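Data block below; observations after.
Some chains have been omitted; the remaining ones sit where they do in the full complex.
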């Protein structure tokens, strides 16, 4: 029987907690067992993961380093359980698993399972977990990954769960890759501490923005600009959290004025797939687009980010500017996910040691 | 051209044989080439596979053992050809293949193939077999796996076939995992010989029960109880077989009376997906449910099994009792399938030798 913190409280109690209150249950002696909510990552953990991701990225460029990385978890299996389609998150995790030697098996749709034979979802997941050593899960229902993590923590063979996106709710590894991209972008420029970050576009519904705003509070002296039409401004819960954490922020609809001020512009697309009545597609958001002309007023060492997919928020002519780092974000996701997996399995120190000795 | 026994008789002749009569054609000098029907496994073969599965299971727990196992078949490929969905059997075979180093490729649906271009099923399978060294096949049609095995035995590049479930008919590796679970459960208690086993629930349509009943006849002094409402009792062909083999059995509808008598309770769910008119869903089968109270009358060393998925046949409160071994059955399936694959490729002796030397 596991002595994992998650099995010390009931599922019902766990569910009533806010993401921040859940954090302690997901961290064990400085080690994350499950990775479910952005809020569970402390500043030291973030720093550790970013530096580990650097080691992984550089090791993976050499044949010897690749071979070492792949021999870390060659004897383990990961299940990519994607009840909701997401090719890019799937590919990113698949590549991360391959980097560290994990064999991957892919379950796309639970309707091919025994649910139709009257089995409970809990039994289905417990059965699936029997064949694997890690579950990477994407599910449309908020809280489903947490429920599974709680359930598995209470079995005799607990299996770690990584939340790869749950509804409008959480997508913690996206937030990690954004932090890692900021870290890399500012690595010769003082790091994230003291930087000004603008979030632009549909801030009301983008879980990416919400999670990253949360994680930025772990850094010193950060200032955040929320740039959006009033209808799509950031939620009050985030504002309340920033107030409590004493993080300075501004809410504005004047994009042009913000661009020259900031060190990072984080663009987002309109999330109109959540619309019930297409109301937001009536909005003119073109004044929140990043155009070629904006490159002239953007700071020389600033960066332009986007979680992708993009529509017209960023002119394709911007892609070749060295400050456009959204394609690099994609690769960064792979490295930080590999780092997270190594950490979950306790392989991080061996990777660091090998890196120091060989590179 | 293969000298495999299967190509010594015509397919039409082969099809007319009973499962028991087919057995000799599927066994070559003590080695199973194809694995198609439960009946082909002799007692020595069952003992061998169970002991090999033990070796595999223990080796897989160590990095060196895993590495040795994975190097057995690293240069071979297996095709999981699942024309019928079954996530758990798929996952179990996938894990078994990975354990012994087989690269897996997955074909879920033959409708994505050239059948729509007017190709015969035989040509399709022969083409598919060209890319692989083992075909693990699940198909809704009874006898389809046998037909393919026969066909491939008659080509210049015969590829072994494992039946992963064919219609209502056969699911031989499920029967193997049940035997392996019984072996493990009784390993410090005299083995399967002399034990009393109760099958409970929908015995009429569960292929699992039929196959396992068949295999139990290979053991000495076993007694079987078939516990079911009259409408769902075991088929007459099985009864006739037990009579011929002089195996004692009882047919009863009194579950409560049987529980304290037996060493193993094998629960099954209602297989109402085979119903044409929902007639069986009218039946009250609640008196064939295993409840928490039954734990008090069950023998101390007895076990509760279930092929899963379950509905309400077993109260979830029973799960934590050490006598509930249905979750262990799931893992056992992986080990016995890995053992079967090693045996098919003739790698069994090397694994035994390595085990003896190293563990």
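Chains: A and B, in written order; residue numbering restarts at 1 for each.
The criterion applied here is as follows: a contact is a pair of C-beta atoms (placed from the backbone, for glycine too) under 8 Å apart; a residue touches a chain by one contact, two chains touch by 3 or more.
As the structure is a computational prediction, the values presented were derived from the model and not from experiment.
Whole-complex tally (this structure file, single sequence, 2 chains shown): 3 copies.
Keep in mind that, in the parts below, only the chains that are shown with their structure count from here on.
Each chain gets one centre point, the mean of its Cα atoms, and the points for subunit A and subunit B are 41 Å apart. Within the complex formed with subunit B, the subunit A residues making contact are 74-75, 77, 79, 103, 105, 107, 110, 112-114, 117-119, 123-124, 126-128, 130-132, 155-157.
Across the complex, subunit A is touched by residues 60, 63, 66-67, 70, 85-88, 91-92, 94-95, 98, 269, 273, 308-311, 327, 330-331, 334 of subunit B.
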